[in-house]
Every structure is written in C-alpha cells, then in structure tokens.
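The complex appears here without one of its protein chains, the remainder shown in place.
Note that the chains are named A, B and C in the order they appear, and that numbering of residues resets to 1 at the start of each chain.
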Amino acid sequence: MPELNSIIKKVALADQFIAVRSFTEKLCNTLETEDMVLQSMTDASPTRWHLAHTTWFFESFVLKQFDPSYRSFHPEFDFLFNSYYVQAGKRFCRSDRGLLSRPTVNTVMAFRRHINDVIPILINKVLGTAAEREFFRVLEIGLNHEQQHQELILTDIKHALSLNPLQPAIFPGDIPRATPPGRIQWESISEGIYELGTDLESFHFDNEGPRHKQFLSSYHIADRTVTNEEFLEFIKAGGYSNQVLWLDKAWAEMSAEQWKRPYYWNESDDGWTEYTMYGTRLLDMNAPVCHISYYEADAYARWAGYRLPTEAEWEVAALPRSVQGHFAEDFLFQATDTSAFFGTVWEWTGSAYTPYPGYSPEPGALGEYNGKFMCDQHVLRGGSVATSGSHIRPTYRNFFPGYARWQFAGIRLARDWDA
Amino acid sequence: MPELNSIIKKVALADQFIAVRSFTEKLCNTLETEDMVLQSMTDASPTRWHLAHTTWFFESFVLKQFDPSYRSFHPEFDFLFNSYYVQAGKRFCRSDRGLLSRPTVNTVMAFRRHINDVIPILINKVLGTAAEREFFRVLEIGLNHEQQHQELILTDIKHALSLNPLQPAIFPGDIPRATPPGRIQWESISEGIYELGTDLESFHFDNEGPRHKQFLSSYHIADRTVTNEEFLEFIKAGGYSNQVLWLDKAWAEMSAEQWKRPYYWNESDDGWTEYTMYGTRLLDMNAPVCHISYYEADAYARWAGYRLPTEAEWEVAALPRSVQGHFAEDFLFQATDTSAFFGTVWEWTGSAYTPYPGYSPEPGALGEYNGKFMCDQHVLRGGSVATSGSHIRPTYRNFFPGYARWQFAGIRLARDWDA
Amino acid sequence: MPELNSIIKKVALADQFIAVRSFTEKLCNTLETEDMVLQSMTDASPTRWHLAHTTWFFESFVLKQFDPSYRSFHPEFDFLFNSYYVQAGKRFCRSDRGLLSRPTVNTVMAFRRHINDVIPILINKVLGTAAEREFFRVLEIGLNHEQQHQELILTDIKHALSLNPLQPAIFPGDIPRATPPGRIQWESISEGIYELGTDLESFHFDNEGPRHKQFLSSYHIADRTVTNEEFLEFIKAGGYSNQVLWLDKAWAEMSAEQWKRPYYWNESDDGWTEYTMYGTRLLDMNAPVCHISYYEADAYARWAGYRLPTEAEWEVAALPRSVQGHFAEDFLFQATDTSAFFGTVWEWTGSAYTPYPGYSPEPGALGEYNGKFMCDQHVLRGGSVATSGSHIRPTYRNFFPGYARWQFAGIRLARDWDA
Partner (left out) sequence: MPELNSIIKKVALADQFIAVRSFTEKLCNTLETEDMVLQSMTDASPTRWHLAHTTWFFESFVLKQFDPSYRSFHPEFDFLFNSYYVQAGKRFCRSDRGLLSRPTVNTVMAFRRHINDVIPILINKVLGTAAEREFFRVLEIGLNHEQQHQELILTDIKHALSLNPLQPAIFPGDIPRATPPGRIQWESISEGIYELGTDLESFHFDNEGPRHKQFLSSYHIADRTVTNEEFLEFIKAGGYSNQVLWLDKAWAEMSAEQWKRPYYWNESDDGWTEYTMYGTRLLDMNAPVCHISYYEADAYARWAGYRLPTEAEWEVAALPRSVQGHFAEDFLFQATDTSAFFGTVWEWTGSAYTPYPGYSPEPGALGEYNGKFMCDQHVLRGGSVATSGSHIRPTYRNFFPGYARWQFAGIRLARDWDA
C-alpha cells in the first residue's frame, strides 16, 4: 500500500508545515518589535529577516514553482529576502540586513500568514498529480530550512541582546542546575571499514550523502561532553595565553580579538557569570561548556592531552544510539546536561567540511544549499538545545567557520588507542 | 523693571520648553517603531537615541544639578544616552547605538513624558531663588541642544531610509516646484575692520564668541545659492573625474567612495531623480543643490572660477538681513528656493572651524559642547529646511567634516574684487 | 655493516649540507641588493630574510643544541630571524620583515659563511658520539627546511618584482616552448583499502605520517595537467563572472580582489602575456596553467564537469611512478610541460590539510613545523619547477590557503567512475 503510505506522509507533512511555522512564531513571542530589527554582526541576521526569508523560501521554491498563477506577495521581497541563492536572482547585501526597517514586522507577519494560508490549499491541489513527489520533496526541504533558521533566530537574538548593557532576559523563568557528571568514560571502537552517510530513504540534506565506506583506525571516544568546570581549569592553567596550544590561525584571530574565556562568560565580583536567554546567571560548573569556537575546542583538547573526534568517528559512535537529548521542543534554551550525543550542545569535530566521495549537489538553486560552503569550515554534530529534535539525525552535518562562537557548541574528546 | 522682564522671559522659556519638546515628537509621528532603531552609519544615530539623549540632557544638566532630591528615571540611562560628555561619566560606544533595542521606544517615550512633567514643576520651584539665573541658562542650552537634535533626527532618518530598496516616503504629500532664479548677482563689500561674533546678550553657543574685530579684504558674494541645474553642468563637464579641481584629501576620499553625483541623486531611465523625505522624485532643476560635501562645494566653486566665502565674509553679508527663509517650522523638508541667506540649505564656507580670538569654552561638562570639535571640520552658515528658525542667528556656526553629505548643505559663491 | 652505512650516510649529509647551502646562494646571484630587501605582501618574505632565517635554523636547532660552547653570531638574530617557533623565543612581526634594512645583505652573507664553516667542524665532532643520531636527524630537517625556503625565495621575489612597472627579468635567457599535449587520458583506479603516508624509514616531515589505511571509492584521474589554452576557454566562457561555479568563500574573496585571470597573466595589444622569471612573455598555450589559487582550480574543475582529486587519490596514482619531472635542479623556473605527476607545477587537491589518523607532531619546537597550520589550508602535491627534485616524495604534503596564487600551482582533474 505505498499510496496510502504516501497519503499518510503528506498529511503528516501538512501538519508538520503548520507545526513548524507556528513554532517559529512562538519563539518570537517575548521579543519586542525593536529587538527584531537588530543585526549584531555580519554572520547574524535580524529576527524579522529570518521570519521573512523562511517565508520567501516557500514562496520562491514551492508556490512559484508549483502554482503558475501565483503572484508575489510583494515584488521587492525576492530581492530583500533571498539569502544567497544566486540562481534565484539578485539579493540584498547580507551585512546590511540590519539597515532595513521596512517592511515592518507587522507586514512580515502578514506575509507569513499569507503563505501559511495558501500552502495548505496548494497541498490539496497537488495531491495526486504528477508534481506531487517533487512538490513534497521541496516542501520538506522548506520545513527543514525553517527549522535551521529557528535555531539561528535563537542564537542571533542571544548575540544581539547580549551586547545591550541592560542584559535583558529573552525568556522568563529559571534554569535548572546541572547534576555533577562522573569522570569521563571512554568508549572503544576498533579499526575497520564503516558505512557512513545517509541511506537516502528518509529526508536528509545533500551533504549527508552518498552513503560510502570509510576505513577507521581504532579509537576511543568520551561518553560525555566537557563541563564548564573542566574548561575553567584550562583557563586557570593559562590556556588562553599559551600559544603552543593553539592552531596558528586560531592564535592570530583569537589574539586580535583578545579572547580570554567562552563567549558569554564574564568574571564579576560574585564569581563567573554567563549571559543566558534568561539573563545573566552564575556559571553552572556541572553544565557543558558552550559557546566556544572550534579554535577553543581544539586548544582545550590539546591541553587535556586528547583530540577532537573526526566526524566519522563521531557518527560511528552515535549511530547505535537513539536520537534523544535536550532539544528546542523542550523550550529551555540553556545547556544543562553532558550525557547525550544528541541535543544540548553541538559537538565540534576535527573534520573540515568537505564533500563525501561521490557527492553531488541538488539540481538547481537548491544545490547552493550546502555544496558551496565546503571550504574552510568545520563540522559539528548532534544538535543543541536550540535545534528541533525532529530535525536531527546521526548523519546530520552542521558546519561553521573556526572562529564562530555564538552557536550552542561544546566539546567531546577522543583519542587514539595507543595514545 | 528688569524683574518683570525676567519673569516674562521665564514664562517664555517654560512655553518654549513645551513647544520644543512636542515639536521633536511631532517629527517622529510618521515613523514606524522599526525605523527608530536604525543606525545607518557611525555619524548618524537612531531616532530612539536622539529622543532619549535630549531627554537625558535635561535630566543630567538640569534636574540633577538643580533638584538634589531628583532620582534618575533609570540608573543605566546615564551610560546609554550620554553622547560625548566625558565629564558627565562613561558612555556607550557611538558606533553601536544601532545595536540597542532596549529600552524600547515606548520606554523612551515614557522617559520623555516623565521629564516633560517634572521640568515645569522645577521651573516654578526655582523661580525667584539664587539658582534662577544659572537654571535658565542651562535650560536654554538644553532647548537649543534639542533643536539641534531635531535636525539630526531628520537628516539621520533620511539617510537610513534612503538605503532601503523600498525607498519609503517619510512624510506624506508633495513638494512644490522651485521657480527659476535669475543669474547670480554679486554683492560687493569693501575692505575694512569688521566686528564679528556674538554680542553676548541673547542666547548663543560659546563658539559664537567673543565678539572680535577682523580685517576683511574687499570681496563679492553671490545673492543666491547654486541650483541643481548649475551643478549638473559641473557633472556633465566631467567635474567628478577631473582631479585638478579637487583638494588632495577630497580626491582621495571621493575616489575611494566613487562619488559621481550629490548624495541622494540617481540617474534613471526617466532622467535625474532625487530621494527626498517624500520618496524619490524627479530632480527639480531650479532648486538649490543640496546634500553635497565641503569637498564637492569647493570643487564646484573652483570649476566655476570662484571660491567659497569665508565665514567672516558670509557673516558680514548676512548681518543686515532679517533671519527669514524656509525653516523646520514650515514642515516641508525639501529645499526649493535659492534666494535666502537663512534657512533652506546650510552654506559651506571656506573656513576651517577654529576658535575665535579670546574664545573660552563654557565651564564644566557643557564646555565640551563645541570646543573639542575645533579640528579638521568646516564651518557652515545660515540653517536649512530642517533647522528651526528660532534657532538661527547670523553668528551661528555649524560645522561638519569635509566629507559629510547627509546634511541639507549647498553652495554660495564668492570672489575677490580683482578676480 | 650498519655502521659503515651510517658513515656513508653522514658523509652524504655533509656533502648535501654544502650542496644545499650553495644552491641557495646560487639562486640569488642575479639579484640586486635592493631586491633582497623587498617584502611585497605578508605571505612573502624578503630574500635577505630567507637567507638569514635558514641560517638561524641551523644555529638554533643544530649548533646551540649540540655544541654547548657555541656563541650566537649576533645576540639579536634570534629575535629577528625566528619565523614562528614559539618555543624558540620571541620573534619579529612577520608582516614587518620588509622594514628591516639591517643587518645588511653583506652581514647576512657573513652569517651564512660562518655557519657554513662551523657546521662541518661540528659534524666531525659529533660523529661516533651518542648524540650522532639526533644530530643528523635535526641536520636533515634543517636541509629540507632550507630547500623549502629556496622555493619561497623564488616565488617571493617573482611576486615582488612583478609589481615593478619595469617588469625586470630575474634570470637571463629564454624559455623553451611547450609541445602540444594530447587530449586528457583517464587512469582508472578501483575501490579498496590503500596504505598511505610514509613508511618512516627515509626522511619525511611529521605531517606525512603515520602510514595508515584509507578506503577509496573507484575513481579516474587525468594523465596530465590542464593547459593555459584550456584555462583560457574557462575565461572566455565567463568563468570568472559566473558565481555558481565558485565556492562561497572563493567568490567573496575573488570578487573583492577583482580576479579575472591567473595571477601573472595580462592581456595586451599583442595578446595574452605572462610575467615570468625571464620577464614578460607571450603566453605559451601548451604549457600548464600556473599561479592559480585553490579557488580557481576548484571552479575550473566544476566548470569542466570534473573535480580535483583528493590527496589520497593523487598519492595512490603517483606511488607507482618514479619521481621524475622538471625540478629546481634544471634551473629553468617556468612550467613548460603537462605530463609529469612530479615537478613542473604543484597540483591542488580537493583535500583540506588535516592530520592523518594517529598523527603526532615532532617533539619540541620543531613540532611547530607542520601541525599548527592544519586549519583552513589546502593540500598540494608533486612539487614544481622551483622545488628541488631531491626534496620530493610521493607522500610529500604541501599546503597553502585557498587564495594563494604566487606559488607555481596548477590543476590535475579527477572524476568518479559513474560521473
């Protein structure tokens, strides 16, 4: 009964469309209109822009492709809300997104409502037609795309509001304290050929495939992530001023920026504090260290006598586990647990972000989604408190430049067998 | 009856306080909340910041000085809304004003209302006390300070919204066309000692005094400002690519920025257009050229075979005239007339902004108002469509760096007698 | 007779010391004193600096380590000529190497002669002592280090003199024309586990090991490198302005720098020319394209419908071949042949420069030689006309940032079996 399965899947997709779209809006409920305009750095975007861009994605790649009668909500939005899709036309300069006050938040929300209204109508129209398969494929990409921007909405607004001397809380409420984890235990995985990457059946991004073989030497991998307390030892031992621990490029950039601690940490009269989505709090020593760059993760691992796992090593260790952990659905945007491979904090790997053997990008403009970023970026795995659990798979590859600190990213250690 | 005069003056000041403060708010009536957060360049500030900073000025220099029981509206506002008064404490980095979304516009408006309420009460309290004279002196500075920021609110938001591809109109309505002016007529003023600067009786900024003698050689000064049509001839004659016409520093900066026309001009299929507070319009050839830098004013004058007047030459020519022209009170923020010395467009002079002989700054923090900017800036005279008429005097000295283009600034020509 | 072998090896090393050192000086014979002071960009160093730094290397890591009585030639040279060895002390800022006129070239040559004199004496002293093995290990590193700087002397001075409007020839003489190569033939290599990296017996850098297994999918690799003529087709087809062909980072940097052709190419009235070590010449269409970045190599491959080989793919294909080609010993510093895997032009691979499984750096300061650069760089293989043939092995890993164009680097294509 593949057809029935197909219908079920489509109903699920329609439901998921509504769920994902409304979750995005839920994330913004406590923001002020003024907050939604801020762009605090080139790498970040205003909330308003995320809200509009994810909507533009459905308009451009779903509505315009599958409904010939569809007319743009506004003729300039193509230009304003295209992020980087060269094949989808010209776009507004990324670093100037914070210079746009119009369309207003209200207009953007009207744009969202419009798309929210017409997509379900189109779903019904397309059902059973020849375009059905392709339509759902692109719709599913659009939903996963929006989930990625949900995470960026959170990390970008955290970055922006952290710069405000008022140190405003973005969400009300408290953060539970982490329980002390035990010493790191080391899992052992022995050498051999492993099959990695996606099996192509369920949804995945093009960068997760194709499935391919890789030979791994024997290795150990830690059963938990590094804690704030452990990272503080690195600081106290002079880690940030010991050049020998750092990659050459890391040292150059880190010295220029005068890094001395993880991004949201501060040292006050009361001790170490951390800016969180709930305002500034005392640092929780048992929570996983978070908001560090690849550079810091790599230097910490070297100092500790270990190294970061490669993404293949991480995937092999993660594959047998269920995708459980602390995710965005929990609506608690602060890392408090070191035990899971999935959720809580993204885990920097030692792998550069490059294509898998046999990789080919999606055809058309959507092929720009991943492939063109495969240069001088570093792979992170596992998801974070700001990632939807429904968005994560063991094969999922996230990537950021080595200096990026505003994501919820932490450290899992690895080592060779003899080391 | 000097006392009666004094009372009358104070009643007038109280009225003026209400008038000036509400005029500021009137200027923002058509702005969206999102607009008021934008900072489009370091030289400009968000509307919200201007609204708060002018209010902070009264809190810091009036309320805190003259009412010992006064408590700050918010303890952090001193830090957030001090512009550059070193002696008034630390301040938030100027170029990051656009990164503040909190306090929100609503909170800033509440801050304004609070100050609007308590100042009149304090006026009544102070009346007849020993502090009265000093109180009114500072209050008057505060009002003139707020009038200066009214102009910046206008020029800054024009700059910010001009960058939006939607090219939004800030005010509704139309702009009257200018009537063609006649050929330039030259006034002749002969050499001699002139007394310049303020006579110290009525309100003035410290940079306008002291009154002093200056010897002027004979000169001619134009009876009107340069039109768009005349400036267009300069463009067509290759003025922007003829290095010989430009000051060395002007050429370096202008080439780097690739200037080719006045700041808000554009060339479209329909001909020359101009971004105005009322949206993008066809260029009015008979209107005064506006939104040009000192560099462009100087290059134009050289190309035309003339020069800019010094500020002394301008002042001597302007002194006998009444302060009439097109001002902010007209609520039409576009230059349409070349005839007046006052209002419409600021006029770049050939004078560097330096202290007058015998100049001494105000005592205390208010002494930072003018003196410390007397370096590598250029004097403008006369006011503009964005300046309140009540704010302008023949001795009034405005100043900006040579590259500044976002003010309503134009050109009046001068020449030596023999030239 | 391992001892005899050892003696033979040491005699060979002593001979090699003299040979390598004098080859360095031979490379500079035609340079003017003035040339040797230039630093044309941060990535390049003055000839004088290379001459001194390679000498400092022997002083610091050989003489000071193995001769307790040795006194520095000059106390400041440690600071001036340390490149990046943190553990060897402070060093002069890299980007300011062109600001040093003292010590003069004559003094640096005296420094070289001094070291050239004392090292052979030390060789004799150390022979037969317990330190012998370690001594020769470090001496051999020093010689390989100097060979690397020989190549940089050539590429750096080519870059520097190319900026001179006089376009001076660095060497006298002519360049032979390349013969037209045939169409690309594709070698086929089938999937399996391959052993890669060094076998640890003969000299190698730490980044070439350890020997390890890697699973490769089946692939084809081209039998020759890409010609100037082929690359010109890419230019004519608009390759430099077609954003879809470029990695995101490549496009950003390349657009900012306005690249339109390989680094030393120019288009003149006579057609395409190229700046060479022998002055500016007409481009040889049959010669391999050279002086391109990783970005251009990658974009070209994408445009041509292929890809770059990984470094593992390159090594597997190169391993069975003898290390023959056009090398620095030929003293002809211009690429004229597309046929060899070794020499002529370095070949960009698609591999990011990361450590091999089980990698550990050399102990001590020499451990900074390679490991700390394993971040955001790209591997090149095979050597070039500016590399000594005695310096190259199939396992040799060279690396540069993606934007680097001043090396003699070109393109070999690869593809998947099904593609």
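Structure notes:
FYI, contacts are C-beta pairs under 8 Å (C-beta built on N, C-alpha and C of every residue); 3 or more make two chains touch, one makes a residue touch a chain.
Just so it is clear, the model here is predicted, and its values are computed rather than measured.
Hidden chain, full complex: it touches shown chains B, C.
Listed residues B:Gly128, B:Pro180 or B:Gly358: the one in touch with the omitted chain is B:Gly358.
Listed residues C:Leu38, C:Ile119 or C:Leu154: the one in touch with the omitted chain is C:Leu38. Taking the whole complex into account, subunit B touches the unshown chain at residues 84, 86-87, 191, 193, 212-217, 243-244, 246-251, 298, 350-352, 354-355, 357-358, 360, 368, 372-376, 402, 416, 418-419. Residues 32-38, 40, 48, 76, 79-80, 92, 96, 98-105, 160-161, 163-166, 168 of subunit C touch the missing chain (whole complex, contact as defined above).
The rule is short, and it goes like this: only the chains that are shown with their structure count from here on.
Shared contacts of subunit A and subunit B, meaning chains that touch the two of them, come down to nothing at all. In terms of the distance between Cα centroids, subunit C is separated most widely from B.
Chain geometry summary: the mean Cα position of subunit A and that of subunit B are 47 Å apart.
A separation of 60 Å divides the Cα centre of subunit B from that of subunit C. Subunit A and subunit C have Cα centroids lying 38 Å from one another. Counting partner chains per residue, subunit C has no residue touching two or more of them.
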